[in-house]
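Left out: one protein chain. Kept in place: all the others.
Up next is chain A:
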Amino acid sequence: MSQSTVTTPPAAVVSPPVGLAARGVNRAFTVKGKELVALQDVDLEIAKGEFVSIIGPSGCGKSTLLRIFADLLPVTSGTPVVDGVTPQLAREDRRLGVVFQSANLMPWRSVLRNVALPLEVMGRSKAGREKTAAELLKMVGLEGYEKHLPRQLSGGMQQRVAIARALSTDPKVLLMDEPFGALDEITRERLNQELMEIWARLNPTVLFITHSIPEAVYLSNRVVVMAARPGRVVEVVDVDLPQPRTPEMRDAPEFHAIEARIRHLLATGGH
């Protein structure tokens, strides 16, 4: 069982369709006259339908990479690819769903109308978008909470609403920026399980940013380990655990071995 892989596949292998890709991506910021390299020569290929996590210390550029894919930030150089096209095209074509660290719900809108917001912006009919939103709420386990206001829900429930909203346009790519970072461990594990089920059912390409090693291992096909100053990819670790994942796997020796490998990479920065 190999735990580390080469990022570029052998030439003989026919590469699968691209879900997300970064080719020689660089991003620099100027802070108080000083140049700060947020991302340096990032190369990454994520196949359609793959679940990939990014883990790394603060300042390693993982959020910057996600924002580049979401077309919220331009690159300094290099080529980002989202679902086979540029991030801008993918965003304008509504092939992207983004879940932020905070649920970021509109406090005056009911749960149902929060989920339906992207469809409302698209101009979908009221009946159509509310039907879709109700189905998605059922999928994230919030049936019966349609008319509630966000502040009446717990943090975990709010984040479920945010996930339902991100899924409302049936996106090909789901970008998640530490979505469960503010939740307690029990809620987090339950939401991990639910996210696994949603992913198995809809099979979007998922890029998932986290600070939690077990979360990254549990959810992902592969885990991208990054390091800071300059922000770069240290290694991409394969997670050779069978699908679908079950809670018992968290206690398996293979699981712990992968965790240990990632912990080692984070501690040494790949050296």
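Here are a few things to note about the model shown:
One rule holds in what follows: contacts are C-beta pairs under 8 Å (C-beta built on N, C-alpha and C of every residue); 3 or more make two chains touch, one makes a residue touch a chain; residues count from 1.
The definition used in the following text is that contacts and distances are computed from a predicted model.
Note on the omitted subunit: UniProt lists it as "ABC transmembrane type-1 domain-containing protein", one of the names in "Multifunctional fusion protein", "ABC transmembrane type-1 domain-containing protein", "3-oxoacyl-[acyl-carrier-protein] synthase 2" or "Predicted small integral membrane protein".
Of A:Glu120, A:Glu194 or A:Asp238, it is A:Glu120 that touches the chain left out of the display.
Note that of A:Gly33, A:Pro107 or A:Pro242, the residue touching the chain absent from this view is A:Pro107.
Between the chain not shown and the residues A:Leu36, A:Val85, A:Ala134 or A:Ala182, the one that touches is A:Ala182. When the full complex is taken into account, the listed residue touching the unshown chain is A:Leu72, out of A:Val18, A:Leu72 or A:Ala228. Checked against the full complex, the one of A:Ala134, A:Leu149, A:Leu202 or A:Met249 touching the unshown chain is A:Leu149. On the side of chain A, the interface with the absent chain consists of residues 70-72, 91-92, 94, 96-98, 100, 102-108, 117-118, 120-122, 143-145, 147-152, 155, 158, 169, 182, using the contact rule stated above.
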